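Missing here: one protein chain of the complex. Every other protein chain is in place.
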Amino acid sequence: MPDAAVPQPYRVEVPLRWSDMDAYGHVNNVQYLRLLEDARVIGFRVWFPDRPTLLDEGIVVSRHAIEYRAPLTYRPEPVEVDMWVTHVHGAGFDLGYTVRDPEGVGEHVYAVAETGLVLYDFATARPRRLTAEAREQLSAHRGEPVRFRWANR
Amino acid sequence: MPDAAVPQPYRVEVPLRWSDMDAYGHVNNVQYLRLLEDARVIGFRVWFPDRPTLLDEGIVVSRHAIEYRAPLTYRPEPVEVDMWVTHVHGAGFDLGYTVRDPEGVGEHVYAVAETGLVLYDFATARPRRLTAEAREQLSAHRGEPVRFRWANR
Amino acid sequence: MPDAAVPQPYRVEVPLRWSDMDAYGHVNNVQYLRLLEDARVIGFRVWFPDRPTLLDEGIVVSRHAIEYRAPLTYRPEPVEVDMWVTHVHGAGFDLGYTVRDPEGVGEHVYAVAETGLVLYDFATARPRRLTAEAREQLSAHRGEPVRFRWANR
Partner (left out) sequence: MPDAAVPQPYRVEVPLRWSDMDAYGHVNNVQYLRLLEDARVIGFRVWFPDRPTLLDEGIVVSRHAIEYRAPLTYRPEPVEVDMWVTHVHGAGFDLGYTVRDPEGVGEHVYAVAETGLVLYDFATARPRRLTAEAREQLSAHRGEPVRFRWANR
């Protein structure tokens, strides 16, 4: 039985599109980041039910790192994106992801990735600070740093 | 006068599309990687004029890292992607990039990035080794590691 | 109770992506055709369970016509694409579509469209003839011509 006190990665099923494949017949490496965007859009609605506070005022991607582990071909079954918080700082936070087969579909891990997000106030064109409430919401999804292979070479 | 012995980043002008912008009215963070793909496609035709050897047999992206520095809005003028080799290993190489305004258009740097590339033999589904000739071609474009800001936090 | 003898449009739920929106904050007109592509890919797997016969040997879009009826904004709920056969000829067929809200989500019609499809033999680079079996499969989905408004101006 999972311990409620231990944060778990949040699981989002993200549908593929046939057009995610490129001329090599695999889901194009750039489209993986599109799948991660979809995962954030789907997941954040649940993480931040009071969305105006965190999202509608603006949240900006400051960086991505992604490592590809296996080729992915279009299929009607979605991929599962496991998503968790790897770091929280004054004006934003980092997300880790694993892109994998959903249970029952397969056992492949297609990619691991990390995204830096910064809260942004579009009106004043300046970063914003995370509210105490948002920090609280994020703490429910804290997890380990992403273990990239290339970092160890 | 630039010294011919000092490798220079390779400069590619990459046109934007209006559709690169997202609902926030900026070039979407994922599309930056599309611009880098374009830069590779354009640049590698020049770097490897004997393309069959290196490219047509297959080259696969193994990872990306990208750091966004300034928002970019669609304009008819292209962006300039400066591209260089940061690392060469037995079966592939890493590329560094700076996405910036072309001379005369502006002085912004929009992003810095790095891509890991692996040579792949689609027929045998296995990595291939870089030929001596390809290593020679790559050495003409060697440069410094990418200086990401987040790596220093 | 629907009469089994009367062909019904085939209903496919197609998920939206946040990135389908353009800088105007609406699903971009070009992306509607991407949604139709998705609907065909999803629907044809059911229409032609013996896919190799019809699809895997090649099917090519020869034309599209689409009329936009209402602006569409990203939401987590999919759109419903109703899809039916408007015309069958020796080497292909035409599809009609309505893009609408699924029942319970809303009552908007976002677009009506028609696509011409031609069976193609990639090996010989020539059109192929529909088999008797494929004609039979298509007849289960026959419907009325698409009623475009602009055709009457």
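Each chain gets a letter, A, B and C, in the order it is written, and its residues are counted from 1.
FYI, a residue touches a chain if its C-beta (ideal position, glycine included) is under 8 Å from a C-beta of that chain, and two chains touch if they have at least 3 such contacts.
Just so it is clear, the model here is predicted, and its values are computed rather than measured.
**Student:** Could you tell me which of the visible chains the hidden chain touches?
**Tutor:** Per the contact definition above, the missing chain touches A, B, C.
**Student:** Among A:G25, A:P76, A:G90 or A:P145, single out the residue that touches the unshown chain.
**Tutor:** That would be A:G25, which touches the missing chain.
**Student:** What residues on chain A make contact with the chain left out of this view?
**Tutor:** Where chain A meets the chain not shown: residues 18-19, 21-23, 25, 28, 30, 74.
**Student:** List every residue of chain B that touches the chain not included in the displayed model.
**Tutor:** These residues of chain B touch the chain that is not shown: 15, 17-19, 34, 37-38, 41-42, 45, 74, 76.
**Student:** Applying the definition given at the start, please give the residues of chain C touching the unseen chain.
**Tutor:** 24, 29-30, 33-34, 37, 58, 60-68, 116, 122, 148, 150
As a working rule, only the chains that are shown with their structure count from here on.
**Student:** Which of line, ring, star, complete and other names the graph you get from chains that touch?
**Tutor:** Complete.
**Student:** If you average the C-alpha positions per chain, which one ends up nearest the average over all of them?
**Tutor:** Here the chain at the core of the arrangement is A.
**Student:** In terms of residue numbering, is the interface formed by chain A and chain B classified as same (over half shared) or different (under half shared)?
**Tutor:** Chain A and chain B contact each other through largely matching residue numbers.
**Student:** In whole angstrom, how far does the Cα centroid of chain B sit from the Cα centroid of chain C?
**Tutor:** Averaging C-alpha atoms per chain gives centres 38 Å apart.
**Student:** Using the touch definition from the top, which residues of chain B touch two or more other chains?
**Tutor:** 30
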